[in-house]
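A single protein chain has been omitted; all remaining protein chains appear in their positions.
Here is chain A:
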Amino acid sequence: MLLLAIDTSANASTALLRSRGTVIEVLGSCTSERGNDHSEVLASAIESLLADASGQRPEAIAVGVGPGPFTGLRVGLATARTLGFAWDVPVHGVVSLDAIALEAAADNPETDFVVAIDARRKELYWARYSSSGLLMDGPHVSVAEELPALPVYGAGAGLYAERLVASGATVVAEFADAHPGAVALGTRALRALASGEALEGTEPLYLRESDAKVPAVMKGKLL
């Protein structure tokens, strides 16, 4: 199966992967490290991946559904959903943190572990995984102190290393600047599809409401 993977929960990241049985081949990938240029670069990046693959049309799309900063996240979702509609191919949602968890599980952790990325506003998006990389709990959004006392993988660990250690967690140094990437996300999706595991829909995991407050005048306070 030829699969296009997209994740914009942190950086704009896309990859084209092919699976034959259990063998997964990465045909190409592209990740922008700028973190604020998702809508600008994503479509061109996909276009060049497809051109390198002689214009073959993907048979499915996997997209990271977050959690992640809202505006960037929507760029990936709008792109994936629209490509799915135009190509008439299925679009599968994958929790973006799963991409880091897949790589973390390959590190053979001895216990359950946590994947955490920056949620801004001095908080982390995080989830707890089994040592084999199965999602056990989450994703959540909270301050660093609320994470379980377990090894923490991902850029969120690097960001709040001292506070995590102070509250009993450990920081996995090699993963301290890891962001969700489309290669791992696509790999995760292809493995799930091969084993018949159901994937998520493409509803974004915002985890926070908009900040809007109902103004006092709308509650009839003035008149």
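Note that a residue touches a chain if its C-beta (ideal position, glycine included) is under 8 Å from a C-beta of that chain, and two chains touch if they have at least 3 such contacts; residues count from 1.
In the analysis below, contacts and distances are computed from a predicted model.
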Chain not displayed: protein name in its UniProt record ("NADH-quinone oxidoreductase subunit K", "tRNA N6-adenosine threonylcarbamoyltransferase", "3-isopropylmalate dehydratase large subunit" or "Sarcosine oxidase subunit beta"): "tRNA N6-adenosine threonylcarbamoyltransferase"
Listed residues A:Leu42, A:Leu159 or A:Val172, member touching the removed chain: A:Leu42
Touching residues (missing chain, whole complex) on chain A: 37-44, 46-47, 50, 70-71, 74-83, 85-87, 204, 206, 210-215, 217-218, 220, 222-223
